[in-house]
Structure formats: structure tokens, C-alpha cells
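All protein chains but one are shown at their positions in the complex.
Then we have chain A:
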Amino acid sequence: MTSTFHSIETARRSLVTQTAALNTTGHNIANANTEGYTRQSVKMAAARPIEAYGFSNSTSPGQLGTGVEFGSIERIRETFLDDQFRGENSSLGSWTIQSDTLDKLESIFNEPSETGISTVLDNFWKSWSDLSKNPEDSTARKIVVQTSQSMADALNYMSRQLDNLDTDLATNISVKATEINGYLSSIADLNESIFRIESMGDKANDLRDQRDLMTDKLSKIININVSRTDSGYNISLGGQQLVQGFAASSVSSDSLAEAYGDGVTGDLKSGEVYGMIDSSKRYVADYKTQLNNMANTIATGAVEITLPKGSVMPAGTILTNDASIIQADGTTVTLAAGDAMPPGATLNADVKTTVNGLNGLHQLGYTLDGSLNPGKPLFTITGDGSTITAGNITFNPEIAANTDLLATSLRTTGTGASEKVVKGNNTLALLIANQHSGIFTAPTGIKGTPNTFYKTMVGQLGVQSQEATRQTENSNYLVQQVDARRQSVSGVSLDEEMSNMLVFQHAYSAAARFMTTYDEMLDKLINATGTVGR
């Protein structure tokens, strides 16, 4: 036997449940554009039907329904897609940074252009060729000084820009470390909040959304593993636990660099921070080394030259091959390789010798300043250091101050005290101008012309940058794809919410109508029955 008011209770439950569903629809619509929001749905179930208890079953057949109930409000989400998204997001992060760095490197190299190192180098060789036509001309000398200085300046500038890029990357890493720590402690806090709320049987849907969003963001910065436990998300970077339950550990630039290790076997394998450390350690460092080698090779790298017959070199010059020389007294002897050149000796035949770069070559010749001193090194070092690098290379300031100190001549006339330099001899200027196609040996043992060294760098940069751009596009596409799949599951569709709204609204109206009907029934029973004979 059912209660008189049974159906009023049934109608009430229906009203409550449809209202809850409508509210949830409203919540979904409101958050349609909220980042990281997962649509929610009310899980409705028919309420437990009545079965009268007692010694015997009710005599009426069947079970009497008691309306509807909602057990929970669920998020609609697939964790598999989350994991996939985070993996792809990580590599997107690292490729984005790498292609960004390479892009910056390309603008530092600034090729092809009228202002890049290659033009500066070409101008340098040209100025020497010009000087070879007018070795005594002070204008041509000034131009050589200018082009040499601008070559050194260009190398310095590029080296400084590479340093700045490195500094920027280091700064960004520490900013990212702070960001990571923020996310880690938020996730740990959320773990705790969610645990508290859900232990009372509720669903902390919106907090879970937040936690997933934080995790997504974190995945772009570093590669993470997420394991889901009863106490929340445990997050690790390779073998390192970053969040365990309610406790978060923190990272720093140093710990991240340690996690990067050698870039292959370390815990840090992708993500923006990986991209930054990798950019700095691999690209920037590599180009800096190559640029340093190039500057060093031009100045001091071994190169073989041929000194023409008739050349006179300052006393004490050392050649690396045996040379036949006419001594000051007119006798012809063979000067053994490695022996010092006697004063006033003239080469009796062409001889090949190896010199240490343009510096070494310049020191074989005579200057215009009236002395019989050998030339000074063309390039010197600013500041400290014993090795010429792109950062410290400078055109010898002594020569810049007195262009007569540029050596162009390999000939003297007269002997003894009346010996003086032949100004019109341009042998050395020609030799230096010809070195634009000279094969230099870099400290690394690689041989090539100065232009080849540079060309190789630019070509390599082009390939790396092209590759990084392609990889970035690919990862971006993959992230978009996975995110679309995720959105397909979890995203709010306004059309769907609207149709749900109609359904819930109608259900609500119908429940209300049912209640009215029952009300009318009772009204009939109470107010319109039992009035016979009144």
C-alpha cells in the first residue's frame, strides 16, 4: 500500500533533479570558453523502488517507482588523451624554443646581406689588393686599417650577441624554474583540497580541472610523468619525484641543468627548459666555438705560402723549408729549415713556407716607417687571454695609430747602415690579398679558406633552423590534433547544452504538471468527497 503523498515526493525529486541538471547546464554554458574546463553531466538514476517490508509481500504486483535521484556530477574526460597531450606538448615546448633560438642565431649571422661577416671579409681582402697596387699610399693604408677594424668589430659584435643570447637563455631558465615551482606547489595544494572534498563523497570537478590545467602547462615546460593515486597526482621528471601527494619539491636552474646532464641520458628530455639548455649548450656554444676558431685561424692558423725569388726578409725570420739564399757577401748558401735568416740575405729561388696566419705572414715583411723592423702582428687581443677569439680579436692598435706600420714590402736596398726598405715592393701585400683563397688549418685541424669556415657555419645553421622549424610545425600539429580529440570528449558544445536545456526544462515542466495533477486528485478526494447528504 503506498502512501497518499507518495507521488508528491516523486514529483519533488524530479523537480530537484531536473533543476540540478539545468544548473549544471548553466555551469557548462558559463564555462564554455574557460581554459581547461571539462564539461560536467549529472548522473541520474531511478530512485530505489518501494518494497513494503513485513512478514509478507505487498499484495500489489510489481515494484513501485519512487522517482529520480542524482548520485553525482561527473567530469567527462579521458585520461589517456591527457597523457598523450602532455607528451606532445613537451616536445612542442622544446622545439619551439630551439627554433626560436635558431631564428635568433640567423638574425645574428644576418646572411645573405651587405653587412654580414662574409661581406666584411670580402672587403678586407679587397682592401689588401688595393693596397698592393699602391703600397706607399696612405689612403690605401687607411682603408686596410678600416676594413681590418670592421672585420674585428664584426667578429666582436657577433660574439657579444652570442653571449647575450646565452645570458637571455640562462635568465629564461631561472624564470621557468620559478614557474615550475609555482605549478608544483599548486598541484600539491590541489591534491590536498581535492582529497579533503572527495573524502566526504563529493566530486571536486572544478578543482580537478584546475589541477589538470596546471599539469598541462607544466608539461610544456618540462617532460613529466603523471601517476594518479588516491592522494592525487604524483608528478615526476624522469626518476625525480616533484610532487608526491600533498608535498612538492622545488627545482632550480642548477637542478634542471643537472637533470639535463649530457642531453641524452639525463632525466630532462623535452619541454621548454630542455630547449633552452639544449640551445645554449649545443647551438650557441657550438657557433661560438666555430666563430672563435675562425677568428683565431685567420689571425694565427697555419697556412702555406710561396715566397717569390728575390724576397728579402728581416734578419732572424725562420722559414719552415730549406731555402737557397744569397747572403750579404754575395755567396749562395742553403738555409736549413728552422734556421734564422741572416741579415741582408735574398731568396735565390721561390720557397714555400708555413706561417701562423695573417699575423705570421705580416711579420715576414718590412714596414714603411723607415726602420728595418719586421711587421707587427696584424691582430692582437683586447683584455686578458692568450688565445685570439672572436670576442677579443682586435686590429693591432699600434698599426691603427700609425699606418706606416702596415708591412707590404719584402725587399730592401743597400747594405749595412744604408740598407732601407723598398716602398714600391708589394710582394707581401699581394701575398696577404691572395690569402682569401689560402688554405688555413684551424686549431681543430680542419682545413679551409676563411670564407669556407664561415660558409660552413652558415650552411649548418640553415639546416638546423630548417629542421627545427619543421619539427615545431609537426609537434604543433600533433598537439592540436590531440587537443581536438580531447576537446571532442570534454569540450562544451553549446548546441548540445541547448538541447539538454530543452530536455531538462520540459522534464521540469512535466514534473510540475504531474504534481499539479496529483494535487487536483487530492483536492478532489479531500474537498469533493464525503459531502453526500450535506
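Methods note: contacts are C-beta pairs under 8 Å (C-beta built on N, C-alpha and C of every residue); 3 or more make two chains touch, one makes a residue touch a chain; residues count from 1.
Basically, contacts and distances are computed from a predicted model.
Set against the options "Flagellin", "MaoC family dehydratase", "Circularly permuted type 2 ATP-grasp protein" or "Hydrogenase maturation factor HypA", the UniProt name belonging to the omitted chain is "Flagellin". Residue-wise, the contact with the chain that is not shown comes from A:N33, picked out of A:N33, A:S199 or A:T331. Of the listed positions A:L405, A:A433, A:V482 or A:A507, the one in contact with the omitted chain in the full complex is A:A433.
The missing chain, though absent from the display, is touched by one residue of A:G65, A:G182, A:G266 or A:G462; that residue is A:G462.
Among the residues A:L15, A:L81 or A:L102, only A:L102 touches the chain that is left out of the figure. Touching the missing chain, out of A:L15, A:V68, A:L121 or A:A204, is residue A:L121. Counting the whole complex, the residues of chain A in touch with the unshown chain are 32-33, 102, 106-107, 109, 111-112, 118-119, 121-123, 125-126, 129-130, 132-133, 136, 310, 411, 413, 422-427, 430, 433-434, 436-437, 451, 454-456, 458-463, 465-466, 469, 480, 483-485, 487-489, 491-496, 498-499, 502.
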